[in-house]
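Of the protein chains in this complex, one is absent; all others appear in place.
Presenting subunit A:
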Amino acid sequence: MAEKLKLDMVTPYKQVLSEEVDELTLPGLVGELGILPGHTPLLTTLRVGEMSYKKGGQHFHVAVNWGYVEIDEDAVTVLVDTAEKSDEIDLARAKAAMGRAEQALKTMSQEDKSYAIMERALQRALIRIQVAGKMR
């Protein structure tokens, strides 16, 4: 069993991470996933949430937004639409987005077409704020 996980994280725009990590926590569609070296091959969908990984005793946090993860023999490939590391997040922007989404949600009913869209926007903003709060 290998000691480390090879983590590759890519978005359509760029490669975000390519590192060796000790352990990894992912926001799977059906619940949080903890991954250690020697994990069974797995393919799963991710939801909007927080991904964190541990490397050399230090914790890192990344806000991710919809994607997939493939785990194959200690190589972890994370494909997501967007990913922001905790120190890359613009907190003011995220808060503004949260405010906007909350406002919009108040005036809308559940049946509105854009209700789900705004709800997702709110979720993303909340995750960003949560992740930014964990800045080292």
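Just so it is clear, a residue touches a chain if its C-beta (ideal position, glycine included) is under 8 Å from a C-beta of that chain, and two chains touch if they have at least 3 such contacts; residues count from 1.
Methods note: contacts and distances are computed from a predicted model.
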Chain not displayed: protein name in its UniProt record ("GMC family oxidoreductase", "MaoC family dehydratase N-terminal domain-containing protein", "Heme NO-binding domain-containing protein" or "ATP synthase gamma chain"): "ATP synthase gamma chain"
Residue in contact with the excluded chain [from A:Leu43, A:Ala96 or A:Ile117]: A:Leu43
For subunit A, residues in touch with the removed chain: 8, 10-15, 28-30, 33, 40-45, 68, 70, 72-73, 77, 79, 81
